[in-house]
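Every protein chain except one is present and positioned as in the full complex.
Chain nomenclature is as follows: A and B, assigned in order of appearance, with residue numbering initiated at 1 for each chain independently.
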Amino acid sequence: MSKLVCKGVSKKYKDKLAVKNVDLTLESGKIYGLIGRNGAGKSTLLSLMSAQAPLTAGSVEIDGEPVWENQKSLNRICFSRELNVSGNNGIAGMKIKDYLKMAALYYPAWDAELAARLVDAFEIDIKKQIMKANKGMLSAVTITIALASKAEFTFLDEPVAGLDVIAREYFYKELLSEFSESGRCFVISTHIIEEAANVFEDVIILRNGEIIANENTQELIDRCKYVSGLEEAVNKATSGVETHHAEMIGRAKTVAAILRGGEHIEENEDVTVKPMSLQNIFVALCGEEVQQ
Amino acid sequence: MKELLDEGKSIYIQIQEMIETDILRGVLREDERIPSTNELAKLYIINPATAAKGVNLLVDSGILFKKRGIGMFVAPGAAEKIRTQRKKAFMEEKISELLNEAKSLGISKEELIDMIRNGGTKQ
Partner (left out) sequence: MKLKMWLWVSFKNLVWVLAISVFYSLMMSTEEHPILSRLELMPYYLTIGGWMILCVLSGVSLFYYIPLSVSLGSTRKACFFGLQMIKIIPCVIITALCLAIACFIKSDVTAGVLKLLPVIFMVLLSGGSIGAIISCVKLRFGKAGAIIMVALFAIIGGVNGFFLASNGKFNFAKLNMDGDSTLTLIVGLVTFVLFAGSVITQYLSLKKYEVKLI
């Protein structure tokens, strides 16, 4: 089993710390979800882990080998970036066909058959220039590169953003079948949390450049509960428990309780305990600054 | 086999319950192989590790058994076992929920028993 280890990773842009002292271990054979609000540092973190941006502090290593300027490690990573269509810079004028050719040239384990199958299934018009393709097609290209790269550590930045529901379901199925065949490590950043939650074995929540949660998705869901009822009863039931995102209407109070090992909230006639979805948990943990 | 997954309920519990329901309904029979975790993962679009967790819960409770290198099979007497477990769960969860609700409505135990006797309809 391979491991990608980040130690004390930080990234500073001018005066702003985009990523703050992140410690993170990624293991092969796992699908990670990377969630966070816009500007939380998701893309920056993926850039740093794939050595596409220099670190301000810290280190990134795969099985003890540094990633920065090390071809051996870089050959094991694929960070399939979102494609830019501004047309002034970068490869916006390049044909999709040529971009795929370049990827085939660069990734040592490139699977041309898989790439061709995905191009077909997503109906990618490879003769189009990148800047002339629509958002869905660009997402499909990003996904094709990521899956066909066969890289041990594959990062996808908002892969489903431009896809319709049918293409999204197809993507998740292809991802899962590629994953169960190969046991690669995938990190997927997304805003569309609800439908992706079930695919993530572990979830990493990023807030203002810091990791505030990094654990098994189902275990996190199991230990987060909505507690609601009469204010005093809720306060009593949740005393000593980590709570977030309290909302009051009259005498009624609802809080998101995050239970640690051994903690339990008993439901009774005055207090209702309800399960939370990953999206609810995300809002509870990251939505506090916009609550007022 | 495919049913929709609920939000907010652990996926592996739902996988466990769905396999149980299939065994009760005779969709899956004793000594039959159940779908592999990878097949379940692709069917429900869930992580294979989560599917495996649900399946393992059933192995632990003796409802499924593992044949090395082949897969998971429905154990003999699985349906009976599930029925017993569900009865127990019914008592522990549904009945206590019922009692909580009755208490907040001020329904006495006797009234509640009467209601049950009458099959939930008004006297």
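Here, a residue touches a chain if its C-beta (ideal position, glycine included) is under 8 Å from a C-beta of that chain, and two chains touch if they have at least 3 such contacts.
Computed from a predicted structure; not experimentally measured.
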Legend entry - Chains shown that the absent chain touches, full complex: A
Inset, instruction - Could you tell me which of A:G90, A:G183 or A:P275 touches the chain that is not displayed? - result: A:G90
Inset, instruction - Just name the one of A:N38, A:Q71 or A:S239 that touches the chain not displayed here. - result: A:Q71
Legend entry - Selected from A:R81, A:K132, A:H191 or A:H244 as touching the chain missing from the view: A:R81
Inset, instruction - Could you list which residues of chain A touch the chain missing from the display? - result: 47, 50, 52-54, 69-71, 74-75, 77-79, 81, 83-84, 86, 89-91, 94, 99, 102-103, 105-107, 151
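One rule holds in what follows: only the chains that are shown with their structure count from here on.
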Legend entry - Cα-centroid distance, chain A relative to chain B, in whole angstrom: 31
Inset, instruction - Using the touch definition up top, name the residues of chain A that touch chain B in the complex. - result: 30-31, 169, 172-173, 176-177, 179-180, 194-195, 198-201, 217-218, 221-222, 267-270, 274-277, 280
Legend entry - For the chain B and chain A complex, residues of the former touching the latter: 5, 7-12, 38, 41-42, 44-50, 53, 100-101, 103-104
